[in-house]
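First, the structure itself, so that you have it in front of you.
Every protein chain except one is present and positioned as in the full complex.
Then we have subunit A:
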Amino acid sequence: MIDKTLASAAAALADVRDGATVMIGGFGTAGLPHELIDALIDTGARDLVVVNNNAGNGDTGLARLLALKRVRKMICSFPRQADSHHFDALYRAGQIELELVPQGNLAERIRAAGAGIGGFFTPTGYGTTLAKGKETRLIDGRGFVLESPIHGDFALIRAEKGDRWGNLTYRMTARNFGPVMAMAAKVTVATVHEVVELGALDPESVVTPGLFVQRLVRVDRVATTAGGFKQAA
């Protein structure tokens, strides 16, 4: 019998090792898997490479993981926020590496890893400093940049409902990076607010098929509160 449900976030992350690449879903606070980030902090794992759209807000969650100096490198599109002071301080002190990736390239590089694509040419970033050092090609007269997939050892995502096979639904814009990150990691851990009987999810509404998910943890629903930032440009 297949049963991917685990009793706790701690049990789901017990095998995270130093140096792991950990993808964390969420855009602002929508879809951010708070319980899993806290459990990641509790593992004590260091030297992590973290993939998330942003670089932490305030003093909790990802910001706390950063403040504890457990992250060697951030791969993200928008680290600068009104309340990203922990990342800002580490970055200015040269204590963290930043790979800045345009948001759509970030999503597509993650998707490419999940889809077994070895690289792809994208027009995004062509002619800019973010394409520096990368192979470029003119295709039908338009400039493209070769981008590589981003693989994860773990993906930590927040979904809405799931079943013991790992099938997932999401809630509104909390879906964001969840489906692509689930595809791209060796071990995908999803929190859901409800674990339902097999067959209870409408098969037409399953967004992430269970084969992309290895572990499922039920967490209480807590209303997502305001967070994140007002983007500058």
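By our rule, a contact is a pair of C-beta atoms (placed from the backbone, for glycine too) under 8 Å apart; a residue touches a chain by one contact, two chains touch by 3 or more; residues count from 1.
Definition applied: contacts and distances are computed from a predicted model.
Participant: Which of the following is the UniProt-recorded protein name of the chain this complex doesn't show: "3-oxoadipate CoA-transferase subunit B", "Secreted protein", "BMP family ABC transporter substrate-binding protein" or "Aldehyde oxidoreductase"?
Facilitator: In UniProt, the chain that is not shown appears as "3-oxoadipate CoA-transferase subunit B".
Participant: Looking at the whole complex, which of A:Pro79, A:Gly166 or A:Gly210 touches the chain that is not displayed?
Facilitator: Hidden-chain contact among the options goes to A:Pro79.
Participant: Kindly state which of the options A:Leu6, A:Leu130, A:Val206 or A:Val219 is in contact with the chain not pictured.
Facilitator: The missing chain is touched by A:Leu130.
Participant: Specify the residue from the set A:Thr21, A:Asn176, A:Thr191 or A:Gln214 that touches the hidden chain.
Facilitator: Considering all chains, including the one not shown, the answer is A:Asn176.
Participant: By the contact criterion defined above, which parts of subunit A meet the unshown chain? Give residue numbers in ascending order.
Facilitator: 27-31, 77-81, 84, 87-88, 91-92, 98, 100-108, 110-111, 122-130, 143, 170-180, 207, 223-233
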